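Data block below; observations after.
Of the protein chains in this complex, all but one are displayed in their positions.
Think of it as A and B in the order they're written, each chain with its own count starting at 1.
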Amino acid sequence: MAEEELRIGVFVCDCGLNIAGSVDTEEVRLSAEKLPDVTVSVRNRYTCADPGQAEIKRYIKEYNLNRVVVASCTPRLHESTFRKCVEEAGLNPYLMEMTSIREHCSWVHLYDRESATKKAKDIVKIAVARARLLQPQHEMEIPVTDAALVIGGGVAGIQAALDLADAGHQVYLVEEKPSIGGIMAELDKTFPTMDCSICVLGPKMMDVGRHPRINLMTYSTVESVSGYVGNFKVRIRRKARYVDETVCNVCGKCAEVCPVVLPDEFQQGFSSRKAAYIPFPQAVPSAFLIDMEHCLGNKPVACAKCLDACEKKCIDLHEHDHIVEVEVGAIIVATGMDVYDPTKLDEYGYTIFENVITSMEFERLICGGGPTEGHLVRPSDHKTPKRIGFIQCVGSRTENRGNPYCSNVCCMNTVKDSLLIKEHDPEAEIVVFYMDIRAFGKGFEDLLRRSRDAGVRYIRGLPGEVKEDPVTKNLIVKVENTTTSRVEQYELDMVVLSVGLEPKASLKKLMSVLNLSQTSDGFLMEAHPKLRPVDAPTPGIFYAGCVEAPKDIKDSVTQAGAAAARSSILLNSGVLKGEAIKAIVDLEKCTSCGVCARVCPYGAMKVDVKAKSGAQVVTAACTGCGTCAAECRFEAITMQHFSDAQVLAQIDAALESEPDQKIITFLCNWCSYAAGDLAGVSRMQFPPNNRFIRTMCSGRVDENFILRAFEKGSPLVLISGCHLGDCHYISANHWTMRRADKLWNKLEKLGIRPERLQLEWISAAEGARFAQIMRELEEMRQKVTAEEMAHASKVLSEQRRKAKKEAEVEDELTDAAKV
Amino acid sequence: MTRHKQEIKDTRIHLCLDCGKCTVVCPVARYNPDFNPRLIVQRNMQHGGGNYTDEAIWSCLNCYMCLERCNYHVQFPEFIRILRTEGLTKGSRAQCSHGGVLQSTMHLMADEKVKQQRLNWLPRDIKLSEQYDTLFFVGCAPYFDIMFKDLGVNTLQGVQSALRLLNRAQITFNLLDDELCCGRDLLLQGDKEGFMSLAQANAHKFHQLGVKKIITSCPECFYALKVDYPKMLGKSVAEVVYWTEAVAPLLESGNLRLGALAKKVTYQDPCTLGRGLRIFESPRKILKAMSGLALEEMQPNRETALCCGASSWVHCGAANRQIQDERLTQAEATGAEILVTSCLKCRIHLKCAQQSRNGKKPKIEIQDLATVAAGSLDEEAD
Partner (left out) sequence: MRHNNIVVFTCNWDGLSCVEAAAQNRLSYPASIKLVKVSCLSRIHSGLILKAFELGADGVMLLGCQPENCLYEKNGNFSSKEYDKALGLMELLGLGTERLRLSRLPRGDGDAFIKEVEDFIGAVSKAAWCSTKS
């Protein structure tokens, strides 16, 4: 890079009286003028307004400025404004440094003009120090592949695929079962409308099968995903069906002759299927398949009866799995959920007492397409049960075998089931044992009212035990009716356990393939629970349906539409521009140790530890948190636009004069700096001794920054970031915490009091707490003695000198070796 | 928050979902219509505190069955204990069984000037260590022996047998000649002061003698030393081990062998040892190590075993008797000849119940686990 002459323009804003009221902006302007490399220093009344911006552009042109410093309000408000402004004047937008002398100075030090002005001068000096080292950056344009992958063919996946395809995008829909449809296909009716489930889903399934832009891959799984938003490369394994689905005409002759009989999972094991089978009549694709795991064998072919029976000759017993690779720009995860298995709840006797069944098993028994063609019979003697009980919250809302959350759908599902039974048999005696009935949605309360009106009894209390009469196989349920406070016994013909929903057992594998994380309930974590409910934290990945949390069909469909819309925005954009804060690896220094790959929350670092080929940055996936740079022990990683040199320059500038008065505070952009902004907006007051340095993430804060601060004479340093679990960069602040731990030990060994390094997690909403912490820091600062600061300075500068010398020697040796 | 409010909060009763599962599984509620754990919680939760005036609180058996089934593991027995403690300071108290003689004995023991003569039962052949780093805590077996001799419960025999087995297993230990009652009964009744004077004195002795490890054969003492002492005294006392946990591994590794016992046997899980401290298998391992022994489990057993029907020498009434009758019926239904248990209180209460079952004759022997195991060794020697 050619050494050009630095011509920095400093623009100090009055902001009316917001800044000028408590800070002497003229003095600030004058002091800035005296700084080296500052060509011109200007004062504006309202820099962000048109006249102010016009002035900046004028000065850039007139004075041939090649760096701009704007000292005004918080960059979180107007950074993009001023970047655009300087860009219009012909300067690279990344050559503009903006710093706050309002939220972080004039508004929080209203009553001490002298100190506020002194601090403002320092703030400008720090900004100028960074500006000197800014380099032009180019925002990467990533082309977006106009195609989407939908993983999961339940109602959510189906809806998302249809919406995307109708919007004009190519969709790959991957479903692990042989047919799409998911759990909704297994239900009889849906609440609150009492629609036949497969009847409303069937047409949608057909649409998917027919859609010219949907490439439907059933009996398939996603094996691996590489790449990044806009450019995912997906490897899909298509399992062998052994039947050509495009030719099969579902005549069923293969199944007729197949000798292998198995429990039919679609019918919850109540009836059987053959190894050659179709999952259910309305399956899409409409084709049979061979369950090779249970077939008598194809190596060599043991039976081949199906082969002989097939008129269309579409069976190939030697088919292989094959791998398909596709390229997509967006991925929607809609893999659904599992149902809780209540076998462990010995008090309810599931799998021990024949007539205790789950709600899913009930669906099949009452469904016209079920094993008994909709005649509700009970398992032990196939008689029609007259007295039926439902036990709610099985496996939900508990820390005692099960899951602590509420599964959302079970209450309404039971209400619906009670009405289904009453339809079949108005004289049936139905009792529902519950803790709370959650009928919160549209039409739900009405359905509940209908159920009560039909004579279904709702008993508030959960049974403590279910016993079986050995002769009749009736169940004796013992429950405390908490309304009457009496323990009651009910003899019932059948008991239905209203089981909850759980994350799929196979979710962990999917998570590792897509680099996703879980919330505490085990479902997938959204980017923000309120404002970005269908986005995964990883850019380009979206959620639909129960994979994100238990929900009913309406909410799944709604979420699917939202995910499709957001994917569509991404896919329609054609190109993506990412902020130019990216990691760059110096391959000469890199030892391929793999630490950066381990700490990156986005999997944006790829390191082959064995091949020692150096770390590769997946630039499009890199979000600029800086954790890799801070963790790298070999200083092989530079963060563009937030380099070590820039931060160190800021520290040096801050502590150039009267260092003992200054607390260096590292604030993360998304939470702590925002908290500071909020403190300012709320006019909270605190002592003016802190000098802040903004990084994108607390993970960026390198050990060297802190040691430099102590070396240059700072009494106290604060690292501050988002609360654990809330980090904008998912998990980067965990590494901050570990680094702080290590650093405390190191400081102690060097004879520096570890309490001089403070670590606080402050959220963007905690303005008051930010101010309080600043006050506490000032109290702590006053207790740091001159001897302590002198000792730290001495020890650390010696250490740095030694390290520098060692590095020099090593360089010489390497050079010598080269000769 | 006051200490009392914090104690109540720590029992998690505020998380009670009011579902009533506890009432269904509670053995006392089964026979006493006035006892309803869920209602006791609902009635006695107050803003930040508890209401001790509820009469029902004195009937709880501390059997932990409610805890076993509760969705949030609400510590109902602990809640009861806190209410009882509050109640005692304000004048309400439990009705002590056996005329209060055991409570008086425990209080007298705490008197500094009392010098017990408590090791006269110790057989000559039991080897004691010279040091005190491992202590065997005997408990109140010598007192129960006097109290319940006429029931045919030889509590001291159980202790002697356990000591013999430990000797055989070459586990060294010493005994205290001025050991005080662990105090658990007083603690459960709400007499925290009584408990503290015993506990502090015991802990002081352990500390002075340098006790590092304590082995005991009484499940209640085990619980008191392992859980209550650290909690109430604020510091750990020693490593506390139940004797079956020390002996069973040696049986598995073959370092200790038992003799034969060709009988059909069933095992009573004591509430405090089982549900309280999750020790279910080591006593069974000891039984199965005797050749010829057929173990037939009662229904229910282990986590859902039924309590022996009495607790800390208070409030023994009709409901307790009915619970004991139910358990004895379950024992007899196994067809076993002997009901074995390692809790001397289970033995006392079940034997007492056997003798007052409306004319039903005792059909099953009730014996101590250590006695049965040690007995098999003597058979071998013959």
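Note that contacts are C-beta pairs under 8 Å (C-beta built on N, C-alpha and C of every residue); 3 or more make two chains touch, one makes a residue touch a chain.
Because the structure is predicted, anything quoted here is derived from the model rather than measured.
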Touching partners, among the displayed chains, of the absent chain: B
Candidates B:Leu15, B:Val114 or B:Ala260 - the one touching the absent chain: B:Val114
Which of B:Val101, B:Ile126 or B:Leu250 contacts the chain that the document leaves out: B:Val101
Chain B residues that touch the omitted chain in the full complex: 96, 98-101, 104-105, 107-109, 111-118, 142-143, 146-147, 150
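To be clear about the criterion, only the chains that are shown with their structure count from here on.
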Between chain B and chain A, distance of the C-alpha-averaged centres to the nearest whole Å: 50
Residues of chain A defined as touching chain B within the complex: 346-347, 393, 397-400, 435, 461-465, 478-482, 485, 487
In the complex, chain B residues that touch chain A: 17-25, 29-30, 36, 38-39, 69-73, 304
